[in-house]
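First comes the structure, then the notes that go with it.
The complex is shown incomplete by one protein chain, all other protein chains being positioned as in the whole.
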Amino acid sequence: MMIIMKSDATPTQVERVVERIEAMGLSARLFQESEATVIGAIGETRNGSMDTFDGLDGVDTVRRVTHPYKLASRQFHPADSIFSVGGFTVGGEEIAVIAGPCSVESRSQIVETAQAVKEAGASALRGGVFKPRTSPYAFQGLGEEGLEFLAEAREKTGLPIVSEILSQTQLDLMVRYVDVLQIGARNMQNFSLLRAIGETRTPVLLKRGLSATIEELLMAAEYILAGGNRQVILCERGIRTFETTTRNTTDINAIPVLKDLTHLPVILDPSHATGHADYVSSVARAAIGAGADGLIVEVHLHPDAAVSDGKQSLRPEKFSEMIRQIGQIARVLNRRLASAEASAPALAGG
Amino acid sequence: MMIIMKSDATPTQVERVVERIEAMGLSARLFQESEATVIGAIGETRNGSMDTFDGLDGVDTVRRVTHPYKLASRQFHPADSIFSVGGFTVGGEEIAVIAGPCSVESRSQIVETAQAVKEAGASALRGGVFKPRTSPYAFQGLGEEGLEFLAEAREKTGLPIVSEILSQTQLDLMVRYVDVLQIGARNMQNFSLLRAIGETRTPVLLKRGLSATIEELLMAAEYILAGGNRQVILCERGIRTFETTTRNTTDINAIPVLKDLTHLPVILDPSHATGHADYVSSVARAAIGAGADGLIVEVHLHPDAAVSDGKQSLRPEKFSEMIRQIGQIARVLNRRLASAEASAPALAGG
Amino acid sequence: MMIIMKSDATPTQVERVVERIEAMGLSARLFQESEATVIGAIGETRNGSMDTFDGLDGVDTVRRVTHPYKLASRQFHPADSIFSVGGFTVGGEEIAVIAGPCSVESRSQIVETAQAVKEAGASALRGGVFKPRTSPYAFQGLGEEGLEFLAEAREKTGLPIVSEILSQTQLDLMVRYVDVLQIGARNMQNFSLLRAIGETRTPVLLKRGLSATIEELLMAAEYILAGGNRQVILCERGIRTFETTTRNTTDINAIPVLKDLTHLPVILDPSHATGHADYVSSVARAAIGAGADGLIVEVHLHPDAAVSDGKQSLRPEKFSEMIRQIGQIARVLNRRLASAEASAPALAGG
Partner (left out) sequence: MMIIMKSDATPTQVERVVERIEAMGLSARLFQESEATVIGAIGETRNGSMDTFDGLDGVDTVRRVTHPYKLASRQFHPADSIFSVGGFTVGGEEIAVIAGPCSVESRSQIVETAQAVKEAGASALRGGVFKPRTSPYAFQGLGEEGLEFLAEAREKTGLPIVSEILSQTQLDLMVRYVDVLQIGARNMQNFSLLRAIGETRTPVLLKRGLSATIEELLMAAEYILAGGNRQVILCERGIRTFETTTRNTTDINAIPVLKDLTHLPVILDPSHATGHADYVSSVARAAIGAGADGLIVEVHLHPDAAVSDGKQSLRPEKFSEMIRQIGQIARVLNRRLASAEASAPALAGG
């Protein structure tokens, strides 16, 4: 149960609601929203308990939230969350396409890739500088130098940058550089990191864990939201199953399910979800067809020479063709590509 | 390795190829295709072994088939298999939509449903008369009476009928009635049944097992193909994973992967793959976006009163809206709905 | 809810119970047990509904069975089911060890293997004559000839024989030869086959499907029990997961869970559950430690030359060492090896 106070509710009115929640054996949790105070009643609620708060002084609305995630739930926030990320909006009619290499490898690589994906119609640039590698002996990323290269690419193309954070110790550095903090699948339940990021106001791209349920993904988002950071984009990136033909199994069901359960924007990563460049475009089209709010795609100028994930990276030409197709599918669903719509090729015969 | 003989190859020429295969320590297997004899060399082949057959009398083409499935492989049969099923074609430009109730419940139910799905644009009618139920105490289907009702629905609407077979003992009966024999997920590796169906010439809809790999699905198809029945449609229907929000997890990757590995048509069942009517249309759009050749969808006039699978069945109105959207997505990929294209609404702004 | 009638209950008394069940909106199902008629009330029961039958004429006991499986449930049959299989008992204090090759390959192979496993302490002989092979081009078993070889091995060693049935069409043949009908993982939900076997009175070894839940395994057993065949042994044989180091993942939890939920005997197949001879003995010891009622183990005289499953087959010496260890662990749990106890080596230092 979530009790949304009126914008002019007094501290005393808030306090009275809290007292009444606690008298019911529940615990109260206050969230300072931009418009008003919201009070969450955490615990098992009984039938009729909502009536207790209706008409209480200072109370605007009472909403039943039956899920363990509260702020993330569409029951609490029925309308889609739409927010701006460096020049485009996520979660509304626009389809966001974040593209770029797995790893930032050099200044020229990231700048040239940024120009290529911008031209093809991407809305943002991705590139890893801290890499979560299975082996301690593998390339671990360029670190801060890589962030500087990303910043330069942003300056040259205007594309906002998205990069993965691995540890709280990198947080101060990362927020100085990036437009969107990416939390990778392996850190989806790194609760200390989630909590720390919840304290910032940098938008977040939260990837689903390899074997996380949809509910666990929403609970991870709740950690960030509860800290006051409300700009969270969820990302389906394939789950681990028995099937080994592809790197992961794209849980396409997760798109409509998440859109049903939460107001947060939902995108899909067809590169990790398939692990093969040959299948990326098909799965990207599927995602947009299913109602995703965007994509994050690995693009590399020379996939064969990539230091990581070359096998699943698209060449710019292939990426450009993919963008064209998803733009057309977006139109079937009354949506459009975020930034590149103006230059997108018209629908064949349209 | 598959050796395709010339259409006028003599038995002696065939025999010489077989001898040479066996001399290499492999086993030979003959398939009588409509055009020519094809000889499969089963076992581990060495580099250069294909050259042995090039230029041999009577040999037309030699193809390297590295997969354990041979006849199902696109290496053996590079072009898409396209075949006709009661009035429409599967596997080409046309998108097939098979729709109807989980179970045939009564004459009026199936006839009225057939009319409704026909009107919405379906290409074929589905309905189970032998039901594989987890519980021995649950409704097990109407049996032959149900087949008569299906036949009547076909007569009234012109829609070909698709129904599931559970056992070899039902085979004679089923082939007298149905246009397409459906093999359910639980029977995908019922090798005796596959072999028996391989002896018929009735088209087959083969569903992927709950935890079958893509390779196992193709090996199951190979059992049917090896018997001489080449009209096999593959169907992704969701796999079993740890995720419990949905009934199964739609492996959307399987669509492009199967289209890559095999020449057989590939469709998707969004009803079983999600288990919730609310998510069926999204996943149907995803399937067509990903390149599927069709769909099989559960439609019920009164889902709440259905004897089985009501939760995942679409009402006709919802189904009709779904058809409209997938028709538009099909056009983006230069395809069209199988039979109902004429009456499909034009693409908005098209 | 299960209503157990008195042994001298009259048909009229039975009928009155049935009427009352149906009046409650449930469906009644009669089972003729050796001692008495049992009536199952299938459907959602309400609190207090059991009282309706207490004290009714002819009613002996009423048991609440909350699971969808009824006859298989320990709620219905609190005591362990113990039954005799060709000379030893399953489900009681004795630990059954069924051993032998994956496939019967020749007369000498099976006879010699039978002698070797008998000497090591096995209680029964396994050997497949109809093989469920993923590929249609792989060895499919010797068929009836193999059954004759098995029968000869039984005659020479006294070991009862266990062999897999793939299809209803093999049923008449199989029941003439085998002591225990094995239903393989791939056929666990071949409901037509289960139903047909339920009509026989031959003991059954029912293997869990690759991705079957424990509840589904019990529902499959229910199909057989409902037909009147009450001698069903359940077998955990590993499930399919993301882990690929081993062929399957042994769900060792299934042993205590099944012993808790059902009265049927439960054994484990460490050969398929691991897929590697090196790991078979460890997992066999684990199974007995966990409380399993027995094992089914693949043993081959020359694993390298086996036509199937050589990699996971134990040599007789290794099998003999395994038997010695599990005999000792059985004693810790106050149990003993079924037939070979007399010749089992004493516990070290015992």
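Letters are used for the chains, namely A, B and C, taken in the order the chains are written, and counting of residues starts over at 1 for each.
One rule holds in what follows: contacts are C-beta pairs under 8 Å (C-beta built on N, C-alpha and C of every residue); 3 or more make two chains touch, one makes a residue touch a chain.
Keep in mind it's a predicted model, so treat the numbers as computed, not measured.
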item: Option touching the unshown chain, where C:10, C:27 or C:253 are the choices; value: C:253
item: Touch criterion as defined above, residue of C:72, C:111 or C:273 at the omitted chain; value: C:273
item: Which of A:49, A:89 or A:168 contacts the chain that the document leaves out; value: A:168
item: From B:241, B:262 or B:328, residue that would touch the chain that is not displayed; value: B:241
item: Contact with the hidden chain (one of C:37, C:211 or C:231); value: C:211
item: Hidden partner interface residues of chain C, rising order; value: 211, 213-215, 238-239, 241-246, 249-257, 260, 273-274, 278-279, 282-283, 285-291, 325, 328-329, 331-333, 347-350
item: Chain B, residues in touch with the chain not shown (by the definition above); value: 211, 240-242, 244
item: Residues belonging to chain A that touch the chain removed from view; value: 27, 29, 40, 42, 68, 70, 132-137, 166-169, 186-187, 189-193, 195, 210-211, 216, 219, 222-223, 226, 240
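FYI, only the chains that are shown with their structure count from here on.
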item: Gap in Å, rounded to a whole number, between the CA centres of chain C and chain B; value: 35
item: Sites on chain B at which at least two other chains make contact; value: 211
